[in-house]
Each structure stands twice: as C-alpha cells, then as structure tokens.
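Submitted below is the structure of interest, expressed as structure tokens.
All protein chains but one are shown in place.
Up next is subunit A:
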Amino acid sequence: MTEPKFPADLRAEGMLWMGVRRSPHASAAIRGLDMRAARAVPGVHAVLSAADLPGYNFHGPRSIDQPVLAADVARYIGEPVAVVAAEHPALARRAAERVRVIWDPLRPLHDPDQASTAPPIHPDGNVLHTTTLAFGADPATLADPASAESAGRKVVRGEYVFDGLDARPAAPAVVIAVPNGERGIEIYVATVSPRGDREVVAQCLGLPVEKVHVIPTRVGGADTHREDVGLQVQAALLALATGRPVKAVVPRDAPAHPGRPAASLRYRHVVGEDGALVAVEADILLDGGAYASTTIDILEEACRLAVGPYRVPNVRVTGRVVRTNNPPAGRVRGGGGALTCAAYEAQMDAAGSAVGLGGLEVRLRNLLRPGDLMPDASDPLGKPAAAPVPIPDCLHEILDTPMPSFPPGPDIREYPGTVGRTGELTRIRRGVGVALGMADLSNPTQLGEYATAVVLVSMTPDGPAATVACSAVETGSGLHDLIRTTVERTLGVPPERVAVRAPEDPGSLPSSTAVTHPAWVHGSAVEAAAKQVRAKLFRPLAEQIGIDGGLLKVIDGYLVSHDDVFHLPLDDAYRQCLPPGRVVRGDGEFRMLAMPALTGTSDSASVAVGAVRAVVDVDTELGLVNVVQVAIAQDAGRVAVRDRAVHRVASGAVAGVGFVLSEGSDLPFGWGEPSTMDAPEVVVAALLETAEDAKEEIGPDGLPVAAPPLGGMKPVGDLSVMATPAAVLAAIRDAVGDPQGGSPLRLPLRPDRAWWVLELR
C-alpha cells in the first residue's frame, strides 16, 4: 500500500506556480492596479485580480465577509490582492512583486478595545458578535463592597490578557488546482470538509457545483481545521485562466490560516467566608481580526466555559468579538475553553487565598455536580450538567503521580534555559500547580454534522476482510485506526484486514460536513454500516434460531445472540455465511443535529472534565521556566483506541505549554511551539471511561442521531490544551511565591518579557 501524499508532494505535467501580491498595509484603500510589469516577467502566464473572478468574491464559514482577493480595500498585513501563475516559484514571486498597487493607506485599527467606537473598517461593522449569559442575581450587587463586607464575603478581581497565537501545523498550506476539460476543475487540498469547500469554490468561480471536485489529500498537523478556502479559489482561478495545473504554496512569512484570537478577560469572583462561590462575573473580549471566520463560535464557547467546573448560583458573563486590522483569527485546538480555563483557575487560587482556605480546598467545595447549572444563554435558567463529573477521581490520579526529583541536573540541559546555560542552580525554585478544566460538548452554536459510510465484507484466504469507504480524513489523530477498531468490534474482522479508503468521488458524494466531532460522526456512520453488514451476513443463522439478524453481536470471537442463548465461534459463523466470492455490503449514515435542535430534546448539558498537575522549575531572576512534568487525568467517555487517545492528550499538554510560555502570533513564521528541549515529560495518569453503552436515538427523519452525552464519545484532544496552561501558571506562581494569583497577567509568559517575574514576586 503506498502512502497517500501531502498536497506539496503532488506534481502535474506543465504545472505552474502561484505567486501572491499581498498588502503591506494593515489598512489601505486600493486606488488602482497596474499589472503590466508583472505580465512582462518571463515565464508568467497569468496575472489576475478580484476583477477577474467570475463568481462571488466573498467567503467565510459563518458570515460571508472575507474577499478571495481584496478589491477596494485591504484589511490586514498579508491580505492577497492579486495572483500570478508562472513557470517557477521564483518567477511567480518576482511577478507578484511587480504588480503595482496604488495604495491609499488608512489609519489601522489594531486595538480591540477601540473597535466598538472606531469608524467601521468593514461594511458589516466592527462588532462581529455579542452575547450575555446570566442567571441568579446580578453579581455586581453581590460584589458591592457595602453588602459584600457585611456578609463577610471577599471579592476577587482579575484581568487576563492573551496574545494571539498562530498554531500552524508543520506541513505548509498547499493547494493544487488541475483543469480537466469537461469534468471541470479538480482541487487537491488537505481539507477535512471537501463538501463544504466545494460549494464555496463553485460559488466564487461562478461554476455549477458538479464542475468542481475537491479531493482531500493527506493532512499534516493532526488537527481538524486547515486551509482557508480562499486559497483553493485563487489556485483554481489561475488554473482555469491558463488551462494548466497550478500549485499554490503559502510561504511561512504570510498569514496562512487563522490562529487563536487575542483576548482579554476581566473577572470578578465573590466568595463567602466558608469558601462557597457566591457569584461570578466575567467580561470577555476577543480580537477576531479582519474577518469573522469561526471566532463567533469561539466566543460562545468561551462564555459557556467562563466559570469552569464549579457550581455558582449567580452568574453574569458578557462577551464580545470585534473586527480589527489584525490577521483573521479562528478556532485552534482547545477553542474558547483554553482562554477561560487559565483565567478562572487563577481566580480560584486567588479566591482560595482570600478566604484563607487555599485554592484546592475552595475548588473542592465548589465542584460542579450533576444537575448544577451551566452559564447557558439559550435558556435563562441555565442548563443543568449531566452526570458524570468525576473530578475527584481525576484529582486523585494526578496527585498520586510520582513527582520528578529536585534539583534538576547535574546535566545543565535539564535546567531552565537549557543549552543557553543561563539557569543557575542557586536561583532555581520548584513550583507545583493544579488546575481543573471542563469542555462542554453541546455548544448551542454548533452546526449539524453528517457523514455516510459503506462497509464491504468478503472472504480472503486469510479470513474475512473489510473495506470501508467513507470521507473521514486521517490527519494523524488516529481517525482511521478508530474506524478499523469500530469494524473489529462490530464484525470481528481484525484491524489489519480492514482497509479504509476515500469514496470514489468525494466531490460528488453527500459525504460529510463533519469537522468538529469527526471521530464521533464518522465512527458512528461506519458503525451503522458495519451493523447492517452483520445483520445481513448472519441472517441465515438468526433465522435458524428465530430471531432478527440485528440481534446478533460479536463478543470475544463468538457470534452471540442478544439473550446470550446462542453462541457460535465466529470462524464457524463466517465459514457458514460468507462463501468466497460473496460480498456483503452495508450502508451507514449518521447525523448530529445542530445543537439548538438537540437542546430542545434534552435539558441537560454534557461536559467532560479533567485535572492537570504541572511541575516547573523557574529561574526566578531571568524568568526562565522549565516545565518538568505534566500529569493529566480526564474523563474520556468511551476510549476506542487507547494508544492514540493517550498520544492525543499528551500532545495537547505540549501545545498547552506553548500557549502559556512561548507562542505568539508576533513570532516569525508562527513557531513558538515548545521544542523537545522545552517540552515536559507528560504522564497521562488516567483516561476514565465514564460512558455506559452508546446512547442513540432515532431522529425525525429516521436517521440515528446522538443525544447527549454524545453517545459516550468525548473529544480527548482538547482538555489537556485547556487545563495545562492553567496548571503551569499556578505552578509558576507557586515557584515565585505568589500564591494569590489574580493580578493582571499577560500570556504567554515569554522569557523576552521577563518582567513578569518581577511583577509576580
């Protein structure tokens, strides 16, 4: 089996290279374009601008507000204005440079705080979305010094500022567009939603959908969110204009795809003498950048997860996401919950020291229990959390994890500062921090997701073998392993004899819109198809004992009836029912309804919780931090492929370390991620399987739909990303002797901003 290729590895006969003329201004009107010098460069076959786009110039996952090519105004540094196709990348670059743009620079809007009052930088205005979630009494009155003091309450304020973060994968953003005569245009791209992309591309090119074929390639980066669709349109436009294949590679110094938005969060916690939370007030401001992208969803998620896994009777959360002249932001791993977790956990530590109980004790006294309310706007009364919330178990697991020895060394590379040899043993302090986190699985702004799958089973000399055709794209997160395991569980076919391939023509299939819960949606479609195969295949046996084929299950190498009366070794069952040459086919579909529909059917929210302990060594004078160890335990619902899940959780912890210590979209090339020198030892202490059997319901259209708690599946990749920064932060405070927390804080705490050490001390 040859490995599928990354888009950058695809080459075609006569292929041209795309070059892009980008805006050097954060905000500037375009008064004119002169392409003559660019066209005169040898080897150049086309130079095109927005005026050459036959279809609609705008796209966007939520609001359709982002131009494929800026036409009259550029709104961020690096925004594409014109594209060229040439025979060599260097010629394409040169031609792009020679596109003359007559700019009229405008005053850029960079500060999200000023966005609401500044003149609009886009016809849709500067405020992308606002939201308010509240229940109980207004926290402001409870925090009023007069009444708070008389009741013996403490009020803890905190302000947390997060830089934007450009978490781009190691694999670069690449698209290849190939014109193919009558068939139209083929686009090869690392995408996980070919169907959605196809519709947008067709609309922008002014082509019927059937003429556009988006073919997913291998995806680098183990994540579900990839290239913005504008790049596909640009490459396709050039390919159609020149009649030749065009390869588009986004260089590392250009904005490639949205990173996490910069954010500022203001909190006020009111806590009683006994440590019980009385009220929480939070105000969240996100910098969405120039275009909306998915930041609206991030805001909603951040607001719902603003309080954390705690019971609070009075809550008020206000959120805003605004437009600025910064590069567009969007969802990256951890989503909105990664922003709030670091903040609410710092608040809990501050509350703990304010009432003299300590952060851990205050957390334990306020743990969310089934039935407690979430700060959910869709229902003014809030939505109760569904069981289970196994935080105490998670806490035990991480606290039982053996501590790494102290002091570090003697190898200097184990000190903060590593090979820089700047860490000094006399200045190194160790700190330990614990954080709890919560992911909410039923986001009310969630769009519906849908997937189909076909499973074929036939006999080979080695035994039964299966082929799965589905649109699940393997990004390195283990989705195909999960699918093989699903087939094994349902049909008893060993994973090495299960082939997973893309549907024949993914562009024409009603394949999938699944992006946010790929494991669950695709996994369920495959499971449904495999179950259909099982029922058909073993029907003769079922008939012999007078039951329906659907009542037979595969358990430990046996075919077993629902009542356990019938038992037959699986090998025998296959021998009887699957003669060589027979192929049994099953079709499966799965739909997750849009969450507003789901919340109508259920009045409980499904949450996944976890606990993280971080151990750090800090050079308290230079602000150098070495995260020695991160231990994680979390509620994983139902674990399909344990090794993959463990890896996913562990890599999330590394991403979390980058988020709190080293990353930032101001860094060149978007790479401030921890190297192997900076990455901690990660201990995945426990993945708790809390789900009982997968719950399934039949939706109004007869398709199986999932009811919370999501058929038992919980996304394992996000929790460690969320809670690791909070734990590292707490550990740093512990090391430098500032257990109160709650002071204004700007993340990440990079060494080039070592002043934070002074501020904390």
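Before moving on, here are some points about what is shown:
Keep this in mind: a contact is a pair of C-beta atoms (placed from the backbone, for glycine too) under 8 Å apart; a residue touches a chain by one contact, two chains touch by 3 or more; residues count from 1.
Following the convention adopted for this analysis, contacts and distances are computed from a predicted model.
Considering only "C-type cytochrome", "Fumarate reductase iron-sulfur subunit", "ABC transporter permease" or "(2Fe-2S)-binding protein", the record for the omitted chain gives "(2Fe-2S)-binding protein", by its UniProt protein name.
Screening A:19, A:220, A:433 or A:464 for touch with the missing chain picks out A:220.
Checked against the hidden chain, the listed residues A:31, A:252 or A:567 yield one contact partner: A:252.
Across the entire complex, the residue among A:5, A:107 or A:183 in touch with the chain not shown is A:5. Touching the chain that is not shown, out of A:115, A:653 or A:719: A:653 (per the contact rule at the top).
By the touch rule set out above, subunit A reaches the unshown chain at residues 3, 5-6, 8-9, 11, 41-43, 88-91, 167-172, 218-223, 251-253, 411, 413-414, 418-419, 475-478, 643-644, 647, 650-651, 653-655, 668-669, 671, 673, 675-677, 679, 681-682.
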